[in-house]
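For this depiction, one protein chain was excluded, whereas all remaining protein chains were kept in their positions.
A, B and C label the chains in the order they appear, each numbered from 1.
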Amino acid sequence: MATGKTTWTIPEGYIPEGSNGPEPEMLSHESICILNTSDEDASIEITVYFTDREPAGPFEKTIPAERTKHLRFNEFEDPEEIPTGTPFASVIESDVPVVCQHTRLDSRQAENALLSTIAYPSES
Amino acid sequence: MATGKTTWTIPEGYIPEGSNGPEPEMLSHESICILNTSDEDASIEITVYFTDREPAGPFEKTIPAERTKHLRFNEFEDPEEIPTGTPFASVIESDVPVVCQHTRLDSRQAENALLSTIAYPSES
Amino acid sequence: MATGKTTWTIPEGYIPEGSNGPEPEMLSHESICILNTSDEDASIEITVYFTDREPAGPFEKTIPAERTKHLRFNEFEDPEEIPTGTPFASVIESDVPVVCQHTRLDSRQAENALLSTIAYPSES
Partner (left out) sequence: MATGKTTWTIPEGYIPEGSNGPEPEMLSHESICILNTSDEDASIEITVYFTDREPAGPFEKTIPAERTKHLRFNEFEDPEEIPTGTPFASVIESDVPVVCQHTRLDSRQAENALLSTIAYPSES
């Protein structure tokens, strides 16, 4: 059973500069959790949008069949890195249905803060 | 009146290791809140997905008619326990319509942090 | 223009016991924010579900035309009060379309924590 959609959007994105606490668990991060419940591997393309420059990407990822990956934007490298301290947004496109959730751990101050929301599933 | 859907997905999942503050209220936990507004008991099956191994479950739960349960992943035992400090995702399937919400209380540092989102309702 | 739905569900509910910081801004609270963009007053009925007893309510509220109200569960009194430290869930029914969002401020520890999500809009 494949559950989900093939296009997801996350308008909020921000990699905080700086952290408090032991790494990597407490490293400030902005992440996308993707679940692929289908019996086929999912080929994912992520496009990152900014306020005042052309979009970056596509960043290519694979989520194997019946697996989940929690991707961190601060680990994106190819075709480029995502700058810290800069607002961005992202669109995730997959060749099989998946489900996406957006989570931030902000540990800039001594105590960590969390946010999370299911991403916006587009019609496709 | 039964409100909701029969399949729900939560791509984000993580049971923090360690807590601060009095238990059980302040114990770090990852939970699913399920509401069954129908006049029939709901039989629930939860499948848990990981990054690098086969899915676990199904974990079987019952939500009585017109009742809510706030299930904590760290209390799952049968057919196995969910490891702490490990990313996972979950799919909740019910035989009657229900509504699911995902909440985390993270009390690893001195002050607690919270996240919550309505889960993703699949078409079914 | 009236935007929204007439039935909304919030599976998560919990009024923390105790607070830190000046009241009423920093009083721990569990709230529903309701927006009525229509040109008619909205008559709202809220039913509260528990784990091990019959549902409570309906709690009756009015949201005037083109107004918003941020209702706090800890201020509900009629037909009864909502107990603190107890998991609950809620269903909001309105005679005109409205939009509902769930927010918690938890100030049990020295620093506050926040969660929020758009409620689940039922088909009706």
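Here, a residue touches a chain if its C-beta (ideal position, glycine included) is under 8 Å from a C-beta of that chain, and two chains touch if they have at least 3 such contacts.
Only a predicted model underlies this, so the values are computations on that prediction, with no experimental measurement involved.
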Contacting the left-out chain in the complete assembly, out of A:I32, A:I82 or A:L115: A:L115
Chain not shown, touching residues in chain A: 7, 9-14, 17, 49-52, 54-55, 85, 87-89, 91, 102, 104, 106, 108-111, 113-120, 122
Where the unshown chain meets chain C, residue by residue: 3-4, 21, 25-26, 33-35, 37, 66-70, 99-101, 103, 110-118, 121
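Everything below uses one rule, namely that only the chains that are shown with their structure count from here on.
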Centre-of-Cα separation between chain B and chain A, whole angstrom: 21
Per-residue overlap in chain A, given as positions that touch at least 2 other chains: 111, 113, 117
